[in-house]
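Removed: one protein chain of the complex. Kept in place: all other protein chains.
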Amino acid sequence: MLEQQLVNALSLGSVYALFALGFTLIFGVLGVINLSHGAVFMLGAYAALQAVVKLHLPLWAALIAALLFSGVVGMLIDVLVLRPLRKRNAPHLIPMIATIGIGIFFNNAVQGIFSADNQRFPSDLLPDQQVYFAGVQVSVLEIAIIVLSFALMGALFFIMNRTQIGRALRAIAESPKAAALLGINVEGLFLLTSFTAAALGGVAGVLIALYSNAVFPLMGQPILHKGIAVIILGGMGDIRGALVGAMFLGFAEVLSVAYIGSTMRDAVGFGLLFLVLLLRPQGLFGKVLERKA
Amino acid sequence: MLKLSNVSKKFGGLSVLQDVSFEVPAGKVFGLIGPNGAGKTTVFNLVTGLVAPTGGGIHFEGQSLPGMKPHQITRLGLGRTFQNIRIFKEMTLLDNVIVGMHSHLNYGVPAFMLSLPGFRKREQQARDKAHELLSWMGLTHKAEDIADNLSYGEQRKLELARALATEPKMLLLDEPVAGMNASEKTELMAEMQQIKKRGYTIFMIEHDMRFVMGLCEEIAVLNFGRIIAQGTPDEIKNNPDVIEAYLGREDDEPVTGVIT
Partner (left out) sequence: MTESFDNFWAIYSNLVLTIGINGLLALSIYLTLSCGLLAMANAAFMGIGAYTASLLTMNAGAPFSVALLGGMAAPTLVALVIGAPTLRLSGVYLAMATLGFGEVVRVAILNAESWTGGALGLNGIPQSTQWWHVVASLVIVLLVLWRLRRSRVGRAFEAIKEDGVAASLMGIGVLSHKMLAFTLGAAIAGLAGALNAHLTFFIGPSEFGFDRGVDILTMAILGGTGGLTGPVLGAAIITLLPELLRSLKDFRTMVNGIILVVIVLFLPRGLWDPLRFKQWWARRKAVTAASGEKR
């Protein structure tokens, strides 16, 4: 039984991690708290659903479609809203407020178009086989989620730490002005980061939609709040922190539901958030120093 | 008046100040000079409580400063300006200066809620005093302008006026003439003489040698986080260690032409 819970926790945690990574990327590189990330997450799920239902694409293609769609939305947000604000040197709470507006806009637009009802993926599409692995009964879906999440995260880590682009991104995270002086194409990389972060968020949305078999307009909100808790827990702007924090939250939630009861589930994240903020505001891995211009 | 004893500061593994000791005597103009990156602004940050020393003691009029909050240190009588000018850009010049008087405007909540005479009188006094300080700096004609509209030199003067408004005993000036043209510097030099005459102690960090040699009565030289010399301007000018510190570093502009 416990092993079962651990697998649940791992899959939940890895999806949280995918979401949190996108969130952290935008904060770390662009310096913006993107509160529309929950909406992007939701748009990914809807995109995949539409791809399957309307375009009759197989699941793997729908996933790619969702990835691309969310990524493009992320780029649009950067070009239309974040970039003008950057040009104006707006204090960094202003972009955050703008992303709140964007998130609300998407949530309600989708609600208006698709209605607030819960929608599901066609049941024949979901892999429902169970597999025995090390004495634990695991669904193929969960395995797919874990594998896919870790593959994407691995790719992200590799890019950030071993490639020229990753170095450039880390330079921008330190100081965009200095990076520009070094000849780095800062705006171009901002665009790329927006795409990647949103794409990861969209994929996370599809995975959660498959996992819980539910697609509804406000599905991004609770995840957004948890994402906030995760990155504060792990340390804002730090990728390892996002991963550790997400796993921690996944485990905490699953175990608390199993052993305490489901009503407190959402509160667990915030209880932890509060403790962290009181005791160690910079999170596990975060730096206290503020970012230079 | 201000005494640093064996002060050291490390940021992570980087040692910025080591075994720094000097004393700023009351009523004099004291200068701290040294090549870029020597750690001068860190000294100011330590004194004003923005940063805590790793070791050593800092005393102002006998009172130990480390551990106190910046606003408490200001209230003890230390006023400061910044290297990169930190005026309140969206407030008027007058308001900028009046903010400096915050700790001296001791009226209580009922006084300003009900607009009692005591409140109004103190506010009026504050405005008058602010005007006086601004006219001293030659800025009174722009009193109601937004601070952001000032030229660079004028902003520096505003910062000085604001620091004076806190009614300090000692002024800590971080590069007061940086970025000013020659006439502005001469003006400021005269104003600083005035300030000194009125009894303020001045502790400044500066790169402009003519300014430092012309105003300071005592100078300490900081290099790579250590005090390498201390004395009168003449003593410093001729000190071989000082000359080497300025000449010996490849990436610094040769300073010999400026030490007159």
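By written order: A and B. Residues from 1 in each chain.
In this section, a residue touches a chain if its C-beta (ideal position, glycine included) is under 8 Å from a C-beta of that chain, and two chains touch if they have at least 3 such contacts.
Predicted model only: the values in this text are computed from it and were never measured.
Remark: the omitted chain is touched by one listed residue; of A:V81, A:A180 or A:A214 this is A:V81. The missing chain, though absent from the display, is touched by one residue of A:L55, A:I97 or A:V131; that residue is A:I97. Within the complete assembly, B:M91 is the residue of B:M91, B:A178, B:I228 or B:I243 that touches the hidden chain.
The chain not shown here touches subunit B at positions 48, 50, 69-71, 74-75, 79-80, 82, 86-91, 95, 98-103, 105, 107, 112-115, 119, 162, 166.
Looking at subunit A, the residues touching the absent chain are 33, 81, 84-85, 88, 90-98, 100-109, 111-112, 221, 225, 228-229, 232, 236, 263-264, 266-267, 270-271, 273-274, 277-278, 281, 290.
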